[in-house]
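Note that one protein chain of the assembly has been removed; the remaining protein chains are unaltered in position.
Labels run A and B following the written order; every chain starts at residue 1.
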Amino acid sequence: MAAQNLVFAVLAVVAVLAALRVVTTRNVVHAALYLVAVLGSVGALYVLLAAEFLAAVQVLIYIGAIVVLFLFGIMLTRPTLGRESGLDNDQRWLAGITGLFLFGVLSYVLVEAFGDERLPRLEGLDREALTAERGTGAVGDAIFSTYLVPFEVVSVLLLAALVGAIVLARRE
Amino acid sequence: MLVNQFLVLGAVLFSIGVYGVLARRNGVLVLMSIELILNAVNINLVALGALQGASGAVTGQVFALFVITIAAAEVGVGLAIVLLIYRNRASVDLDEVDLMKG
Partner (left out) sequence: MLENAWVIPTLTFVSFWLILFFGKRLPGHGAEIGIGALGLAFVLSCVAVVQWVDRPATEVVPHGTSEEVHGEEEEEHGAAGGQRGEDRQVVATAVETGGHGEETPIRSAVERNVTWFTIGDVEVTAGTAVDGLTVVMLFTVTLISLLVHVFSTNYMHGDVRFTYFFAALSLFTTGMLLLVVSSSTLQALFGWELMGLCSFMLIGHWWEKAENSNAAMKAFLTTRTGDVGLLVGIVTLFFAAGQTFDIALINERALTGAIGHTALVVGAVGLFIGVIGKSAQFPLHTWLPDAMAGPTPVSALIHAATMVVAGVYLVARLYGVFWEAFDIGAGGVNPIAVVGGITVLIAAALAFVQDDIKKVLAYSTVSQLGYMVMALGVGAWTAGIFHLFTHAFFKGLLFLGAGSVSHAVHSFDMKADMGGLRKYMPTTFVTFLIGSVALAGLFPLAGFWSKDEILVGAAENGYPVFELVGIVGAFLTAAYMTRCVYLTFFGEYRGHAHPHESPRPITIPLMVLAVFSVGAGLLNAPGVEKFFEITENRVFLLAGVEHHSFEVFPAVVSTVVVLAAIAFAYLLFFERRLPRGLTRRNALARSGYTLLTNKYYLDHLYTGVIVGSVKGAIARAAYWFNQKVIDGVVNAVGIAARRSGDWTYRHIDQAVVDGAVNGAGFGAEGFGGILRTIQTGRVQQYAALLFGAATVLALGLIIFV
């Protein structure tokens, strides 16, 4: 129990600090690398929540594909690398206040709603039954039965995004 | 573990993401901040799912997967738009993109 909380604390601190650096750093490439740290910790958090398939997808898609895409985007839009000023606009303070305000409201609501409710403990339960119930196989079954129609819709959306991205980025 | 550990962490990441979306001038950085927001939402989905027992856990994961898919699509289209802006204006400064000015 304590070990879990310890791991959580470490991951949470890493995620928050890295996220803060993502939105404050003055080097665009560094921002992307900090984003990797955030995404990695979030992936580890998924493992903590017994969602290992999601963790794998998080690493494959987010870190493997999306961040690489970001790096490509940075390369293509800014030939000169390194520190630069003027990455933030003049409404930084307004944005900070909005963010803090939002955080206040959200955390208040969460504390009010969930208080000290605990996640169900999984230790000591039958490992095979757990895997059958909520493992990767169960997720796959759910996608291809209960959520088949949304899954198809999402695949069409991906196709549309693919076509849209090509059309937008293509040189005339 | 308290469920609120995860939920409040989600709230923190969400707020940081919102700050990034509002305060950054570089189009690519704005997109990164949006990823932060989406990840915060995903943490919430999975944590709240885990709170609901086995079927809830699966549902939460499936929704998180959908969100990841949509994030991928969003980044693809978003970066294409940023590239287009860069190509047309030789800059990705969003302050200069104000054609909607009244």
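Just a few scattered comments:
By definition in this document, a residue touches a chain if its C-beta (ideal position, glycine included) is under 8 Å from a C-beta of that chain, and two chains touch if they have at least 3 such contacts.
This one's a predicted model, so the numbers in the text were calculated from it and none came from an experiment.
Remark: the omitted chain is touched by one listed residue; of B:Leu7, B:Val21 or B:Ala64 this is B:Val21.
Touching the chain that is not shown, out of A:Leu39, A:Ala95 or A:Ala165: A:Ala95 (per the contact rule at the top).
Mapped onto chain A, contacts with the missing chain fall at residues 89, 91, 94-95, 98, 101-102, 105, 108-109, 112, 148-149.
Even with one chain removed from view, chain B keeps its contact list with that chain: residues 18, 21-22, 30, 94-95, 97-102.
The definition used in the following text is that only the chains that are shown with their structure count from here on.
Computed centre separation for the pair chain A/chain B is 7 angstrom, with centres defined by C-alpha atoms.
Chain A meets chain B in the complex at residues 1, 4-5, 8, 12, 15-16, 19-20, 22-23, 28, 31-32, 35, 38-39, 42, 45-46, 48-51, 53-54, 57-58, 61-62, 65-66, 69-70, 72-74, 76-78, 86-89, 91-92, 94-96, 98-100, 102-103, 106-107, 110-111, 114-120, 133-134, 138-139, 142-143, 147, 150-151, 154, 157-158, 160-162, 164-166, 168-169, 171.
Across the complex, chain A is touched by residues 1-9, 11-29, 31-33, 35-36, 39, 42-43, 46-47, 50-51, 53-54, 57-62, 64-66, 68-77, 79-84, 86-87, 92-95 of chain B.
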